[in-house]
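Excluded from the complex is one protein chain; the other protein chains are retained at their positions.
Every chain is named by a letter (A, B and C) in the order it is written, and numbering of its residues begins at 1.
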Amino acid sequence: MQLKNDFNTVRKRSMHICAPLKTEDYVVQPVVDVSPPKWHLGHTTWFFETFLLKPHFPGYKEFDPNYNFVFNSYYETVGARVIRTDRGNLSRPAVEDVMRYREHVDKAMQAFLDTELSDEIRSLIVLGLNHEEQHQELLYTDIKYILGHNPLMPAYSDTAVTSITTPVTEQPFLQMPAGLYEIGYKGDGFCFDNELGRHTVYLQDYQISTQLVTNAEYLEFMEAGGYSDFRHWHAEGWDWVKREQVKAPLYWHFVDGKWMQYTWQGQQPVADDDPLCHISYYEATAYASWKGLRLPTEFEWEAAAPQLSWGQRWEWTESAYLPYPGFTKAPGAIGEYNGKFMVSQMVLRGGSEVTPPNHSRLTYRNFFHPSLRWQFTGIRLAK
Amino acid sequence: MQLKNDFNTVRKRSMHICAPLKTEDYVVQPVVDVSPPKWHLGHTTWFFETFLLKPHFPGYKEFDPNYNFVFNSYYETVGARVIRTDRGNLSRPAVEDVMRYREHVDKAMQAFLDTELSDEIRSLIVLGLNHEEQHQELLYTDIKYILGHNPLMPAYSDTAVTSITTPVTEQPFLQMPAGLYEIGYKGDGFCFDNELGRHTVYLQDYQISTQLVTNAEYLEFMEAGGYSDFRHWHAEGWDWVKREQVKAPLYWHFVDGKWMQYTWQGQQPVADDDPLCHISYYEATAYASWKGLRLPTEFEWEAAAPQLSWGQRWEWTESAYLPYPGFTKAPGAIGEYNGKFMVSQMVLRGGSEVTPPNHSRLTYRNFFHPSLRWQFTGIRLAK
Amino acid sequence: MQLKNDFNTVRKRSMHICAPLKTEDYVVQPVVDVSPPKWHLGHTTWFFETFLLKPHFPGYKEFDPNYNFVFNSYYETVGARVIRTDRGNLSRPAVEDVMRYREHVDKAMQAFLDTELSDEIRSLIVLGLNHEEQHQELLYTDIKYILGHNPLMPAYSDTAVTSITTPVTEQPFLQMPAGLYEIGYKGDGFCFDNELGRHTVYLQDYQISTQLVTNAEYLEFMEAGGYSDFRHWHAEGWDWVKREQVKAPLYWHFVDGKWMQYTWQGQQPVADDDPLCHISYYEATAYASWKGLRLPTEFEWEAAAPQLSWGQRWEWTESAYLPYPGFTKAPGAIGEYNGKFMVSQMVLRGGSEVTPPNHSRLTYRNFFHPSLRWQFTGIRLAK
Partner (left out) sequence: MQLKNDFNTVRKRSMHICAPLKTEDYVVQPVVDVSPPKWHLGHTTWFFETFLLKPHFPGYKEFDPNYNFVFNSYYETVGARVIRTDRGNLSRPAVEDVMRYREHVDKAMQAFLDTELSDEIRSLIVLGLNHEEQHQELLYTDIKYILGHNPLMPAYSDTAVTSITTPVTEQPFLQMPAGLYEIGYKGDGFCFDNELGRHTVYLQDYQISTQLVTNAEYLEFMEAGGYSDFRHWHAEGWDWVKREQVKAPLYWHFVDGKWMQYTWQGQQPVADDDPLCHISYYEATAYASWKGLRLPTEFEWEAAAPQLSWGQRWEWTESAYLPYPGFTKAPGAIGEYNGKFMVSQMVLRGGSEVTPPNHSRLTYRNFFHPSLRWQFTGIRLAK
């Protein structure tokens, strides 16, 4: 009953996120990391059809066999797929067909959820819902990119997605003592495989900032020539700055002598006190270097997080995305979930204004390539 | 009156071509040479707004100043523009906005056409209509590419765009005597600047085929290993064959031991007697070389054309696209029309099943880069 | 006897050209169009070994079977070859090995030349010598590029390769009447296959400049903003200017407020009265457009050439490189010589300061891609 409620809540939320879009907005892919919204809607549906309904619900009638090719993402196990760069080249299936696909699968899932389900099946459904929640965050980030890179800069909606309240704290840094800490998920609820393998780490004593870096603080770095002083950058980051001619965070534009940023409501002046957003790992570490500080590791973050306010920005950490001790992949296609990305990515901790409610947690490990900025990323410092 | 009728006929025909499309089909750009249909609809409208209404119709109110940036194509004179590879990344203006743009401009043009117009203005309107007719052909070729490269291979319509009747002639080759011929446009009607400069050329005696190469004839070349024998190919063409792994004309697929081709009605068996279509200049010359023959020059084509049946396929000629003697550019942005493409392109003569009625003529010079195949191109031989 | 003399003269001249080089200069390939000098020395030798000695001189012992792979250029018939971009990655065979290879083949050729040779064989040897002369010109152009793109800008020699004397004429333009002209090679001497098929063309009346454009004249174009005014450029040329950030002819550098150019003697001030050199077809046509003139066609050039002074610069013409009427390829690998390049190249006529003596002639058709500048190219105007 609870699972059925959860299923319906999550599935409806994806539709709610897309409600302000025009049909055309569902189709385009302005950069390879962005997927067309209709692809997200189809892909999350394909997950339930492929891993639940087809193998486990006798009598289920597949909606369209071609959709396996179109909506498969990176599951090599499950057959051929549209290459990632081609997603924005497909006008069909049309948006209305994708909606019918969702209805078809949702209806079958209602019936399936009314049957007696094993624990294994229930876990798989919960995984499917967490998977869809991850794509809900991507829907927001991709929609922002699609609209924010259009020369007309249309607004997504008149009201902010969520309001950000920046807590004020008296202590700029939290002092953490050296010692042994337990890292990784513990409990009965859902977590991803990459959080498992709870284990002990030894941390040196450290301090971690209680607040995120603000736009005003980052502007100081910019005005001090931060983007043109190689000393603060990784070699790879410096190449990126020069090649991409980066001069400011993503969505920032210098208009008539003033910094503006594209927001959900269209172009707006940069708000000084808001936590900085949409920066790469390279920018995060360059800023930290300029301040004479550093980023926390993911272990330092997790140990301190209960005493911190977090969840407005995904915070870059100074940890590469690697397996915890004892990490093992699940068998089959589901086993492709996380382990295969464990190279050349950095861990982000926290959550963002577009993370689904209750989706993130203290032990949640988000990860992206250090050059990417279209997620809602920010900076917390350590020393 | 005639001009107003022509205007309305041409403008309606663009809408008619797009009638079978879904909204999503208007948006995508699966390859750089293809433009999204909504872009063609906007760009042809922008031409009338920019070159007629704004400079010459006092009181005209521009629809949206941003559209100049979005729908400008290659007119450097008229300001910044969306780079060509980005056309498929723009979800806005939405299709309905483009339709409103067309209505807005069409309505103003009706009023403008009711005023007293100078000959120069009338010529510019005629140029705008011929320009739109060129884009009507591109609409067809681009729509075919968009649908034909979708893994679902949807049909464009149930009925053929036009029926092709291949005339049967007894004489396979027409014998033409050596001598002086007049080349280039003569008359009072409309022609493009690249056809002007009527001039004399001397041609050696030659023979030109009365019929186009058929699918069955080209299949012989394929089955004789034509795509794997470098001797028939230009060095540049051979590199292209290997790099792109070309093994057949565009839209041909080998399915279950049989050659199929994507058509307006979806996937169909290749029809043996139809004139071959969708081949590059490289393929055209390789086929000719394999037959021990050659392509005609554009002058040979024009001299013989009154005695030939033509108009089903754009026929690659062995002539590079270069200015006629005395060619001069018109002043201003209109002068960018043709001259600036006169390098690295080959001339095609004739017309195709998707060329607007009465748009082509004996002296019409179409041109494309030798590697391109998404136009309705075919082969006529000479010796 | 004459043939043997010619053979020895030509072969020695290649060594003479390379005499000022250091071993290291023989090895590098700073850009794909340039080949390492040791490759030219090996490749021209390979021609005699492959097409003369191995098939026609019984008892000849191949120097090293691996060399066929290393020194084959574009002859698909004769087996696998080192891809062009890899030529500069090969430190072996060492220069001294290439020299021993030349000696080995030269010695065998001496013996072969002392035998009774058929006309066909003699023609093939003459072709081999003309082939080597073409590579002698490339040796000069490639050596200039190798040294001129080195940050140390070393001189090639203390004395100019040849001195250029610019003839002064009173008539700036030669008037040519309309009428029929004969084009193509006539005579008993050697010519390339692309010059054959002597044929009649009809030319409109035209004027052709008696002098080449000078550095000073081209500087006027530069100072008038020629490189930043798109109106004078082909679309493809304009893209090239922007992509490559071209601001001056190749080898020109603006140093301390003054235009310098890399010459055989190192960096020197640009000489005002010298004929302009090292420009692309795009630049040639942009300059002509700025002057309100045009380039001559290759037919206009050939008809007027007996009355012109020419041979200091390869002159871009407004003719694409296409087959003459009746052009046929020779059978076998030799047949790959010219025909396969007859697409996407422009014809140059004349000759340059580094063209071997008596190598060029009135009917000689040189050809390069319109973007290339490392040849000794210049501009003659027509109207």
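The working rule: a contact is a pair of C-beta atoms (placed from the backbone, for glycine too) under 8 Å apart; a residue touches a chain by one contact, two chains touch by 3 or more.
Fair warning: this is a prediction, and the values are worked out from it, not measured in the lab.
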item	value
Interface partners of the hidden chain - shown chains only, full complex considered	A, C
Touch with the omitted chain, as defined above, among C:Val82, C:Ala235 or C:Leu362	C:Val82
Contact with the hidden chain (one of A:Gly128, A:Gly237, A:Gly351 or A:Gly378)	A:Gly237
Residue in contact with the excluded chain [from A:Gln110, A:Ser157 or A:Thr200]	A:Thr200
Interface with the undisplayed chain - residues on subunit A	74, 76-77, 178, 180, 199-202, 204, 206, 230-231, 233-238, 281-282, 285, 294, 318-320, 322-323, 325-326, 335-336, 340-344, 346, 370
Hidden partner interface residues of subunit C, rising order	22-31, 66, 69-70, 82, 86, 88-95, 146-147, 149-152, 154
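Note that in this section only the chains that are shown with their structure count from here on.
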item	value
Chain-level touch network, classified as line, ring, star, complete or other	line
Distance-to-centre winner among chains (Cα means, whole assembly as reference)	B
Interface sides of subunit B and subunit C: same vs different residues, half threshold	same
Fitting subunit A to subunit B on CA atoms, where both chains share a sequence, rotation angle to nearest 5 degrees	180
Most widely separated chain from subunit B, with each centre as the mean of CA atoms	A
Whole-Å gap separating subunit A and subunit C, where each centre is the average of the chain's CA atoms	57
Distance between chain centroids, defined by C-alpha means - subunit A, subunit B (Å)	45
Between subunit B and subunit C, centroid-to-centroid distance (C-alpha), Å	36
Residues of subunit A touching at least two other chains	none
